[in-house]
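Before I ask anything, here is the structure I am working with.
Here the complex is missing one protein chain, while the rest keep their positions.
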Amino acid sequence: MKLEAVIPPLVTPLDTTGELDRRSLERLITRQLAAGADGVFVGGSSGEVALLDTAQRRDLVRTTVAVVGGAVPVLAGAVDTGTRRVVEQARQAAELGADAVVVTAPFYVQPHPDEVLAHFRQVHAAVDVPVIAYDIPSAVGTALAPDLIAALAESETVVALKDSSGDLAKFREVLRRTDLPAFSGSELFADTAVGLGAAGIVPGLGNVDPHGYVRLYRAARAGDIATARAEQDRLAGLFRIVSVADRGRIGFTAGALGAFKAAMALLGIIDCAAVNPPLSPLSADEIRSIAEILVAHGLEPVTAA
Amino acid sequence: MKLEAVIPPLVTPLDTTGELDRRSLERLITRQLAAGADGVFVGGSSGEVALLDTAQRRDLVRTTVAVVGGAVPVLAGAVDTGTRRVVEQARQAAELGADAVVVTAPFYVQPHPDEVLAHFRQVHAAVDVPVIAYDIPSAVGTALAPDLIAALAESETVVALKDSSGDLAKFREVLRRTDLPAFSGSELFADTAVGLGAAGIVPGLGNVDPHGYVRLYRAARAGDIATARAEQDRLAGLFRIVSVADRGRIGFTAGALGAFKAAMALLGIIDCAAVNPPLSPLSADEIRSIAEILVAHGLEPVTAA
Amino acid sequence: MKLEAVIPPLVTPLDTTGELDRRSLERLITRQLAAGADGVFVGGSSGEVALLDTAQRRDLVRTTVAVVGGAVPVLAGAVDTGTRRVVEQARQAAELGADAVVVTAPFYVQPHPDEVLAHFRQVHAAVDVPVIAYDIPSAVGTALAPDLIAALAESETVVALKDSSGDLAKFREVLRRTDLPAFSGSELFADTAVGLGAAGIVPGLGNVDPHGYVRLYRAARAGDIATARAEQDRLAGLFRIVSVADRGRIGFTAGALGAFKAAMALLGIIDCAAVNPPLSPLSADEIRSIAEILVAHGLEPVTAA
Partner (left out) sequence: MKLEAVIPPLVTPLDTTGELDRRSLERLITRQLAAGADGVFVGGSSGEVALLDTAQRRDLVRTTVAVVGGAVPVLAGAVDTGTRRVVEQARQAAELGADAVVVTAPFYVQPHPDEVLAHFRQVHAAVDVPVIAYDIPSAVGTALAPDLIAALAESETVVALKDSSGDLAKFREVLRRTDLPAFSGSELFADTAVGLGAAGIVPGLGNVDPHGYVRLYRAARAGDIATARAEQDRLAGLFRIVSVADRGRIGFTAGALGAFKAAMALLGIIDCAAVNPPLSPLSADEIRSIAEILVAHGLEPVTAA
C-alpha cells in the first residue's frame, strides 16, 4: 500500500431517513477517483465519525471497500475514547476490508503522553492493518507532540500521520525529525505543507472541490509554487462556506460539516444534505449563501438552493 | 423508581487478564448495599466508561442487575460522542435491565446548546428507561447551563441531574429554578450539596469508604451539620489518595481511578487494582502511600501494599 | 487591622468625561459604611482595575482613604502582570494610605507555582502594608493551588485570601488546612462560604445591594441558615442583571460591570454608569431590563431607566 497525494476525508452521505445513502456514497467515491484522488478516508471528522452508530459505520466501510474495489487504499477512522474500544472498531474495519485505520489520542479521559504512546502500541499490536496517527487536539483535547510522533515512527507503530492540528511549526518538526509520511488536514495551507515535504493532503473541502485540491497538490509537488498558491487562494475563498452558519443557532461542527454537505447537494454530488443528530441543519438562507460562494468560485450548482 | 440518597459510581473491577472480575463486582455491590447505598451507578467516569469495550459494558450491566436483584435502582452510563451511539448504548443497557441511563452532552464534536438539548430529547424518545443528565465539562468540554437543565426538566426529558461540574453556584441555580432531583458528584462538598437540597450524592470515593458517605448523607439530611462536616473533612483527607501518583509519569485519570482501585484492593473490596488500557498502573511506592492514607483515616488494609 | 465580614469590592465611579467621579465615590462609600460594610476594597476586578490609568488609580485610593477616614480598613488592588510592576503599584497605594494591598498571580507570562510563590514573597518584602492573595484564575489564567496558599500562610507572606475562583472544594481545603482568613468573592454562595468558616465576603453585587449582603453575612455568621439562604436566593435573582447584556455586541466584563453601574445609577448611588474604555455601554433596553430586575427584587429605582 502506497499512501500519498490527495486522500479526501469523505463525508458520510445520509438519506432523508437518516440512514447511509449508498448511492450517493458511490457517486461521491466515483467522482473522487475520477478527479484523481489517491485514496479515500472514511469515518474521519468530516465523515461525522463521532455521530455514526455501529451499523452506519459498518455499512460505510463495507460500501466504500466495494466501490473502491482496490483501486486506491481505503482508510477507515477507528476513533474512540479508549484502547479497547478503538481495537473493537479497528478490527471491524479491517475485517470489512479497510487497508488502514486512523486513530486519535484517547479522549474523555486525560492521559499522560506515555499512556497515549501505549494506546497506539496496543492498537497496533491488536489489529492486522497498519495504523495511522491522527492528531486533532481540537476534538480530543490532547495534541501529539513531536517527541511522541517520533517514538511512534521509530518503533514502526504507525505508518503515517494525519495532522489536523493547524500547527505548522509542529508539522515541520515532524518532517524534519522523522521519515514518517505526514499528511496535512489543512484546507488552508495545503500547498505549503506539500512544498515542505508532506506525503499528501486530507482536506475536508476536497469533498466539494476534488479537482481543486488535486490541481493544488500536483502543482505544489512539481514545484510550481505560483500555480499551487493561486489554487490555494481560490480554495480558501471557497472555504468560507463553513462560516455562513449563524453560530447563535448552530454549533461549529454542524456549521462546517453541514456546509460541506449542502454544497455537495447543490453540486449534485450527493442527494441530501442531512447530517446525523444532534447536529442542526442549515437554514434556506444559509444554503443560498453557500450557493453564491460556490458560483463565485467557479462551481455551478445543479440544484436550486 | 425512587432516586435519592447515596448512589456510588462503581469502579469496574478487572481481573489480572483485564476482563471484568464478576466476583469482585459482586462483592463490591454487596458491600455497598450493606453500607446503605440507595442505588448503584455503573459505567460512569469512575467506572472507566470511556475505556470499556462492548463486551465489558454488557457484562458489567448484566452482572450488576443480577447482583442487585431489584433491591435498589441500577443506573448505567450511556456515555458516547453522538446521539445514535448513545441510543445504541442506552437501549442495550435497558435491555439488560438497567433502570435508568446516564447521558452526557455530545463530545468530540462542538455542539450548540440547542443541539445538546436535541441530543437529550432524541435519546429520551428512543429509549424505554428514564434518562439522567450528566454534567461533566472536564471530560466532554461542554457544560450544561442552567437554562438548558431547566428546559430538560420542564419538558420531562430527564428525571434527574448528576452534577460533576464542581460549580456550586450552578448547582444552586438548578436547585432554585427546577424541581429536578439533582445529585452532586463532588467528593469534597457533598455535605454542602445535601444541605442545600440535593437529592443525593454520587461520590467516586464512595467506592473506598461507603460507610463514610452514608454517614455524611444521613447527618446532612437530618440537619446535623457538624457531624456531616466532620465526616466530610475526614473524607477530604482520604481523597488525597488521588494525588499520590507521579503526574510526570501517569495521567490525571489513571492517578485518580488507579488510586480508588488500589485502595479497594488493599481493603479487600476487589481482588485486583488493574485498570483498562491505556492507563498506567500505580507504582509500589504510590500504593504504599495510599495504604498510609487509608490507615490515617481509619481504614485498615487487609492486604500488604 | 481586623479583616472580616463584608468588604465590598467597590466599582470605580466615573463622570461623563470618563474621569473619577469623587462625589459619587464618596456617596457610595458612605452608603456602604451606613449599611454595615466592615471594609472597602478599591481597585479590584469590580473596580475595573485593569482599565484604570495611574492617575485614576491614585485619585481612587486617595479619595477612598480620605472618605473612609480610618473607620474601616481600605484594601487596594495592586494587580499587574509582574513583580516589579506590582511593587510599584503597591508602594503607591501604601503611600496613599491603603491598609493592605490585594495581589494576584502574575499574568501575561506563564509562571511555575514556585515563581508565583516568589512573586508574593518579593512583593511582601518590598512593601510596608500587608498583602492579601487574590485568586482569580478567570482573569489571570493561573489558579492558586491549596499547597501554594498553605505556603503563603505558613510563611506569613499574606494575611488573607480573596477567593474568586468559584471552586468551593478548594476554598474548603484552604479553610481546613490553614488559619488564613479566607474571603469569598462569590455573589452566589456567600452564605455557604460563611457557614463553612470564611472570614468574610467580597461580593461585587454588594455595590448594588449592600444591605442584602450584610443581612446575609450576619445571619450566616449567627448560624441562622434559613434566613441566610433566603437572602442568598433573593440576591441570586438580583444577580441576573449581569446577564441581560447582548453578548453578541458586548463582552462578558462590560456586561457584568456595566450592569452593576447601571443598577447603581438607577438607584441613585452613583451619578453615571460610564465604564472605562474599551468597554461598551449597555443599551437603553438592557438598562430597562435591569430596572425591572431591581424592582422585582425590592430595590426601587430613583431615576428613569
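Order of writing sets the chain letters: A, B and C. Residues in each chain are counted from 1.
Everything that follows uses one rule, which is that a residue touches a chain if its C-beta (ideal position, glycine included) is under 8 Å from a C-beta of that chain, and two chains touch if they have at least 3 such contacts.
Worth saying up front: this structure is predicted, and the values here are computed from it rather than measured.
Looking at the complete complex, one finds that the omitted chain is in touch with A, C. Touch with the chain omitted from the figure is made, among C:Ile250, C:Cys272 or C:Ala305, by C:Ile250.
The chain omitted from view is touched by exactly one of C:Ala50, C:Ile225, C:Cys272 or C:Ala305, namely C:Ala50.
Of the options C:Thr63, C:Thr83 or C:Ser289, the residue whose C-beta touches the omitted chain is C:Thr83. Remark: the omitted chain is touched by one listed residue; of C:Pro8, C:Gly47, C:Pro106 or C:Gly204 this is C:Pro106.
Interface with the hidden chain, as seen from chain C, comprises residues 45, 48-54, 56, 79, 81-85, 87-88, 106-112, 114-116, 118-119, 122, 138-141, 247, 249-254, 276-280.
Although one chain is not displayed, chain A still touches it through residues 166-169, 172-173, 176, 186, 188-189, 192, 195-196, 225, 229, 233, 236.
Throughout what follows, only the chains that are shown with their structure count from here on.
Taken chain by chain, the contacts run in an open path, each chain touching the next and the two ends left apart. Among the remaining chains, A is positioned farthest from chain C, on the basis of C-alpha centroids.
Averaging C-alpha coordinates per chain places the centre of chain A 35 Å away from that of chain B. Spacing of chain A relative to chain C, judged by their CA centroids, is 48 angstrom.
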